[in-house]
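A single protein chain has been removed from this complex, and every other one stays in its place.
Think of it as A and B in the order they're written, each chain with its own count starting at 1.
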Amino acid sequence: MTLRTSDLPLTFAPEVSSALARGGAVVALESTIITHGMPWPQNVETATRVEDEVRRHGATPATIAVLDGRIHIGLTAAELAALGQARDVMKLSRADLAACLALGRTGATTVAATMICAHLAGIAVFATGGIGGVHRGAEESFDISADLAELSQTPVTVVAAGAKAILDLPKTLEVLETYGVPVIAYGQDALPAFWSRDAGLTAPLRMDTADQIARAHRMRATLGLPGGQLVTNPIPAAHEIARATLAPIIETALAEASAAGIASKAVTPFLLQRIFELTEGRSLTANIELVLNNARLGSAIAVALSQTMS
Amino acid sequence: MTLRTSDLPLTFAPEVSSALARGGAVVALESTIITHGMPWPQNVETATRVEDEVRRHGATPATIAVLDGRIHIGLTAAELAALGQARDVMKLSRADLAACLALGRTGATTVAATMICAHLAGIAVFATGGIGGVHRGAEESFDISADLAELSQTPVTVVAAGAKAILDLPKTLEVLETYGVPVIAYGQDALPAFWSRDAGLTAPLRMDTADQIARAHRMRATLGLPGGQLVTNPIPAAHEIARATLAPIIETALAEASAAGIASKAVTPFLLQRIFELTEGRSLTANIELVLNNARLGSAIAVALSQTMS
Partner (left out) sequence: MTLRTSDLPLTFAPEVSSALARGGAVVALESTIITHGMPWPQNVETATRVEDEVRRHGATPATIAVLDGRIHIGLTAAELAALGQARDVMKLSRADLAACLALGRTGATTVAATMICAHLAGIAVFATGGIGGVHRGAEESFDISADLAELSQTPVTVVAAGAKAILDLPKTLEVLETYGVPVIAYGQDALPAFWSRDAGLTAPLRMDTADQIARAHRMRATLGLPGGQLVTNPIPAAHEIARATLAPIIETALAEASAAGIASKAVTPFLLQRIFELTEGRSLTANIELVLNNARLGSAIAVALSQTMS
């Protein structure tokens, strides 16, 4: 497939286009954490901290969002501030990205949509908090995030602290295996679980350096395999909430959701809010720290990729 | 992928090839409704009415079927009459289309196979009654129509009155989301449910004009996204069977099927026959009216696409 970039509704921030032009390291960042993950102004402060962390580690950040019908690859400070306070922002995945663009609307990109946009822009690495996956109860609800199928078809290496711990992690691993997605634990054998370093499951693959991850990324391209890689990066020990602490809190929040009749798309926001309350705010601090940690590893992978490419 | 049309086993009806050659609006139509959906001669009469409805709305109809090992894009009156009375006609989906062609046999095309053939022929819009989806009980049977995966990979906009109401509609929506398929309700927020205008579910996307749908179709191509769009078009109010009326009838038919030990591929024909009887034939009238309605909207989308392309 040959894409003529000029036809694409892409607007590059100057910092990003010059980095791409010189073959420099670029790390994509998503925008639903800004519009749907945190309140203003904390959302914009956090996004700015993450961008700065990427810059401090030798790469250029490209926060991705759809503004008024164009995909922005990198946001200016003014655009970021506006997005952080915008209302009626669509939450975009593969299914609705084109519709949002065609209707001239504004939307924040989930993991799946960020991968699509990053790839269109020529960016191979994307750092985020956690990916979507198979929801608890999916054996009845069939609720499985489009992020998993995206990883099987779009060649972007996604650095996350794992799938979100409120998901069904064993089923998420099975679906990723069925779809042929490499799941790599960074620096340990155990699969991390977002707020916790160890999900109690062994990751299918382990790598210990950014260079190994970059080489595996390039090898998939050489083989013509269409998908990406999921790099699961354990939260720094100083900030983790141990699984033994968190598991009963998640169970409590799930039981409350069930008792209150909260269903379908309302469940995840309810759970995250209750976990925030039951951990006395530690879940949010941990969330910010793990995103910063993923920004660092993503930068290192992007640097390694830019070096092996040239 | 470059396809040399000359290598393809395609036979175009004169009306269709001249429409395609001048960049005119063309609407694909499927053929299982002819061979497996209605008895002769009502099947041929209905197919002819649908074709005429497309012509009346400014587009050229292309009924698609495999005859003696070749894909026909548009059927002559004689071919339609023969197909309408043929026996041993295969019911073709993605899995068996190539085998039917290689063996020189005759087959009617389901939604999935019609999409594939339409795309090979350069047709971007397809009007039908209802698509397949996730069957009730699929959490145990794993019975999920190939139509859903087809929508994720073949760039055809499919206009339907929804997934067939005997299916599990919430699970069908989940799978479409997982696969990244845009599901657009036309002119309302609610997802239509084939015989009824409202499934009791909100559609993921809403569009109010054929032009919006055409623009979203083109945007997916611009982005290089491989799949199509599902446009769910509510049956005209004058012909709908309200959900409150239909739901207990479907439950009754399901209970009868279960009591009679009817399983797997025999279930759908049994349910449709019982719903026909229990609605005193209204289900069939409604089915014809919704197909005509989809032919009209499909024509409008095809006209909008042919105008934006030139």
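By definition in this document, a residue touches a chain if its C-beta (ideal position, glycine included) is under 8 Å from a C-beta of that chain, and two chains touch if they have at least 3 such contacts.
Remember, predicted model here, so these are calculated numbers, not experimental data.
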Notebook entry, point to check: Thinking of the whole complex, not just what is shown, which of B:60, B:128 or B:145 touches the missing chain?
Noted result: B:145
Check: Given the contact definition stated above, which residue among B:8, B:247 or B:284 touches the chain not shown here?
Finding: B:8
Margin query: From the list A:82, A:216, A:247 or A:262, pick the residue that touches the absent chain.
Written below: A:216
Checklist line | Among A:7, A:174 or A:189, residue touching the chain not depicted | finding: A:174
Next item on the list: Just the residue numbers, please: which parts of chain A touch the chain that's not shown?
Entry: 134, 138-139, 152, 170-171, 174-184, 204-205, 207, 212, 215-216, 218-220, 222-225
Check: Of the residues in chain B, which ones touch the absent chain?
Finding: 1, 3, 7-9, 93-99, 101-103, 112, 116, 120, 139-146, 148-150
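Assume only the chains that are shown with their structure count from here on.
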Item checked: Fitting chain A to chain B on CA atoms, where both chains share a sequence, rotation angle to nearest 5 degrees -> 120
